[in-house]
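My structure is below; once you've seen it, I'll send some questions.
Every protein chain but one is kept in place in this view of the complex.
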Amino acid sequence: MLSRRTLIVQLPALALAGSYAVRAFGADKSVTVGINLPLTGADAQAATKIKQGAQLAFDEANAAGGVAGYKVNLLVLDDGTATAGQYDPAQAATNARKMVSDSSVVAAIGPQMSGSGKAMSPILSQGNLAIITPASTNPDITNPKMAAQYRPAGKAVYFRTVTTDAYQGPNMANYYADTLKVKSVYVLDDSGAFGVGIADSFQTQAEKRGIKVLGRDQLNPKEADYTTILTKIKPMNADAIYYGGVAQAGVKLAKQSYDILPKLIKGGGDGMHSTDLLSGAGFPAAEGWYVTIAAPHVLDKPEVAAWAKRFQDKFGGPPEDYSITAYDAGLVIIDAIKRVAAAGKEVNRNNVRDAIQASKVNTLQGEVSFDENGDITNRVVSVFQIRKDDKYPLNDTIHQYKYVGVAPASS
Amino acid sequence: MAGRDRAAPRRGTIGAETFAFLWRASPVQWIAPHWRPRVAVALVTLAALVFPVLHRNDADIDSAANALAYAALALGLNIVVGFAGLLDLGYAAFFAIGAYTYGAFASFQIEPSWSPFWQPFEALGLVAHIGDVVHFTVSFWLMLPVSALVAALFGVLFGAPTLRLKGDYLAIVTLGFGEIVPIVARNTPSVTNGAMGLNGVAAPQLFGWSFGVDATPYYYVGVALVAVLIFASGRLKSSRIGRAWMAIREDEIAAAAMGVNRVKFKLLAFAIGAAFAGATGTYFVAKLQTATPEMFMFPVSVMILVMIVFGGIGSIWGVVVGALILQMLQSWFLQDLSQWLHALGRLLDVQWLQQIELVQSIEMIFGLILVTMMLYRRQGLIPATRNVRALTMAEQTAQVELAAPPPVERLRGDFTYCGPDPLLAINDLTVRFGGLVALRAVALTVPARSVVAVIGPNGSGKSTLFNAVTGLVTPESGSVQFAGYPIERLPPHVVLGRGMARTFQNIRLFPNLTVLENVMIGMHARLHAGVPGALLHLPRTRREEAEAREHCREILALFGNRLTPRADHVVSSLSYANRRRVEIARALASSPKLLLLDEPTAGMNPAETLELAGQIKSLHGHGLSIVLIEHKLDVVVSLADNVVVLDHGEKIAEGPPDVVRRNEEVIRAYLGRSASLGNAPQESAPRGSAAIA
Partner (left out) sequence: MTTEALYLQQIINGLSLGAMYALLALGFTLVYGILELINFAHFNVFMVASFIGMWALELLGLSGQGVILTGFALVGALAFGFVVTMVLAGLLGVAVERIALRPMRAVRGTAAMITTIGVSYILFNAVLLTVGADSKNYPNPMPDMHWDIGGATLRLREVLIWGVALVLMAGLHLFVNRTRLGKAMRATAQDAEAARMMGIDVDRVIITAFFLGSALAGAAALIFGLYYNYTSFIIGYSAGLRAFTAAVLGGIGSVTGAMVGGILIGLIEALGGQIVSVRWDDVIIFSILVLVLVFAPSGLFGRPSATRS
């Protein structure tokens, strides 16, 4: 009994000893970046693409001789659990503590889900460890009104390389009104935090802009049949539908709405900017969807195309939108470490956090900087339309999504 | 569950000798056996208390704190599934209810506008007002019991429609509620903030000090919570309430016939199980300071079930260990093991080692654990039923001593009926199953202190008569008067409470319980301990339990040395004749005025039959009235004052044994054309034993 207990207590210590040993024998100096994503369960697919984006940034930096002489190790943690069957905020909190209690961790990337972010942020704040989310868009966490809850220690620790729901949904509502001349819309979401949030903010702005919101309903992402709701929408003679949510429900929605509501304008948020949508729904079902991403349009820039190729070569599959924001998050952290080292300061999490806060980094999506709450200052929302391009693989998000303009911000 | 497969070969005993050696060599041997459980509990408690001090990793402490929450949930589900045998596949619903109850009363979620109405609440510290809005600030410590209570109410609410359903239907309805609750949570954002998750849930405070985000204080609250729930589970299990639950689990009909109010105790199981989950939900949300509907979906319910199966259904320590192991496996050990392998990979510069993510296969691992456990170790890690020393050869072959008179003398007052005569009067009783008339206008009278035998061919309605009289079957018409009161519409447990107990033709004991437990369930209706008594061991309850135990041992002693040495044996391990005796003892434990015996000697050899007949006679001699269904005519003749003959659901004859055995119609109906009465009984004996073998 006693010896077993000791062994259990010692195991993590051994693991730590292992990584110290690496530092001794590997590169001269190393730091660790934590990654927390729901790599198990229902969200595994998208999470893996995000992880690969981040990993690519650090692998490239390490291959180029490290970051200011430091080798960057990744501490990849999974906040998807079998217990929850998907992302699990309780595990996310545990993972945040793992990062905080490992003193070699200087910054982190993640989480994918806002529910996890809410559980992690207070812990990270106390540990003064900066995390950059490439995907979670619920505005509560960086809302200054809720600072006492989510950053009790004061400083911003929850940074984003995506804009929050506060922009993507409303800007698309403006685009619907101004460019697409939509007069009436039916709003759907996928019952997830991201989907509900973006659909809510779309709906509010759409009503403000005089678009008639004919109704609002919620899709169960685990269910296959959406014909009921689509049939219900059919006689309403709506101009458009707007869908807030990720591709899991989006694939089925695209397929079935193509059958039942072929003539409507269909649009969604960045959850629909996904290889899963292209390969799962396929053409012609996906054709014509308007999809926003919460970043300036960069995807047809030559360096991004080259990057996409590197990604494809390394991981055997095309990147997604959030692979880019994750890669950018990696670049921000790398840049911060470099600046800390260049300033002659110790590369620790306090200094790295301050450096991230002061970032002005050129990334795939352009220059990234953050406001005092951690939100990205560049709030451009770009609109794409899915148009089949036979010259490229049909699941290639870079080429099957055509840039059609910027979704205007609300004045 | 363990006892059911006792015949199955034990697999996976490799290394048994090694363990046996270690066991003999271990210091455990220095501790006196009856102290061992206490020492073990003390050691576990000590280990739990010093763990965060020795292991100062905040993440691992947090992981342990989460695991403790699941241990608490497992304890709650164990009450419902393990003790009461009610399969609940939507248990996470109560977890959610507890979580959102605290979430709603300790966050910024509900903010009614300020009015004088709130003033008293503000004075009590339950709300604060910020500007024009009311902000709920109910203390965590207050909300723990409140959430438990709210969840318990929902437990009753969800349990109520399921009461009439058997296991599998129950499972689907609970599953349905498990689906409904998170959907309601998601679709009522005004209370729950829907899919976005709660904001600003307050951390617990203790004397003005906030728990904040550090994992350690939550860990200790978790330890305390689990300790309290282990304690409560243990107290409940060994009480009158726990026995009633296990009786329902083992055999619902027999439980009802032994005086257990099924409705009440099933609902109680749901309520207490839900209360555990409610308190845990509050703990969990206070720790996490947010909650989303996704945290309470079907996989959570299944996982808690897996935990209790893994640990040992019904075993208190088993389910705790099961939950801790499985939860920490995924949140701590596998992650660390993966990291460790990555470090090793970096050290050796092996790429694939650096890529391994064991956690991603966790569900697969759980599935394999579940199936493997079910196939090879169904009783779980720590089985609920303990092994009892087998009887020595001497005890097994001991001379049969028949009942010593003293206990019977002491029990005389329990069995003697002193009310208006007759004790039982059945008039015009008709029972119909669909198109089949099982009993037609049957009349029967049992004078006080008499023995009435009911005979008749198979299928003549004898057992149906018992079922109708004891409330298991509702008669279509007719009246049943017992001790002067009509009882034909009363449920079985009330009938038993009035003083009528029975046995079953095909023995309905509680197979996985011990002899003593079986007999004590017979006393259920004579005892009064409720939940507070059981939990707090009030002096009254303790006295009652001790007296009950004593009483039951006296009842066992009625059967000489047949049952007394086997009091702690599981009844499924007993011989057929002993099981018959236990069933009679169980009925006697309820202190009946009238005992209904359904073929008590079926399957017994002549010597055993004679012995039992003697015991029945002595019971009768001490005041007990008896109705006896019996095929063995010599038994009938030797015991009965009066014989009633049924055929095709109708009474065809009645009278003293001698008269009835000469009745032509009886001979024709009962024996066929030409046989004589003396040869009849043998036919039925093999049937009885075949049904049991």
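Going by the order they are written in, the chains are A and B; count residues from 1 in each one.
By definition in this document, a contact is a pair of C-beta atoms (placed from the backbone, for glycine too) under 8 Å apart; a residue touches a chain by one contact, two chains touch by 3 or more.
In this text, all values refer to a predicted model and were calculated from it rather than measured experimentally.
Undergrad: Can you work out which residue in B:Arg38, B:Arg164 or B:Arg662 touches the chain that's missing from view?
TA: B:Arg164
Undergrad: For the full complex, which residue in B:Ile172, B:Cys418 or B:Ala546 touches the chain that was left out?
TA: Spelled out, the listed residue whose C-beta touches the missing chain is B:Ile172.
Undergrad: Among A:Ser279, A:Asn348 or A:Gln385, which one is in touch with the chain left out?
TA: Here the residue in touch with the unshown chain is A:Ser279.
Undergrad: Of the residues A:Asn220, A:Thr377 or A:Ser410, which one touches the chain left out of the display?
TA: A:Asn220
Undergrad: Which positions on subunit A touch the chain that was left off?
TA: 42, 44-45, 48, 191, 217-220, 222-229, 231-232, 234-235, 247-248, 251-252, 255-256, 259, 275-276, 279-282, 284-285
Undergrad: If the hidden chain were put back, which residues of subunit B would touch it?
TA: 1, 4-5, 8, 81, 85, 87, 161-162, 164-169, 171-173, 175-177, 179-180, 183-184, 186-187, 251-253, 298, 302, 305-306, 309, 360-361, 363-364, 366-371, 374-375, 378
Throughout what follows, only the chains that are shown with their structure count from here on.
Undergrad: Which whole number of Å gives the spacing of the CA centres of subunit A and subunit B?
TA: 49
Undergrad: In the complex, go through subunit B and note every residue touching subunit A.
TA: Touching subunit A: residues 43, 47, 54-55, 57-63, 66, 69-70, 186-187, 194-197, 199-200, 212-215, 284, 287-292, 294-295, 297-300, 303, 327, 330-333, 335-337, 339-340, 343-344, 346-347, 357, 359-360, 362-363, 366 of subunit B.
Undergrad: Going by the contact rule at the top, pick out the subunit A residues touching subunit B in the complex.
TA: Answer in residue numbers: 1, 5, 9, 11-12, 14-15, 18-19, 21-22, 25-26, 39-41, 44, 73, 75-78, 81-91, 93-101, 114-115, 118-119, 122-123, 125-126, 138, 140, 146, 148-149, 152, 191-193, 195-197, 218.
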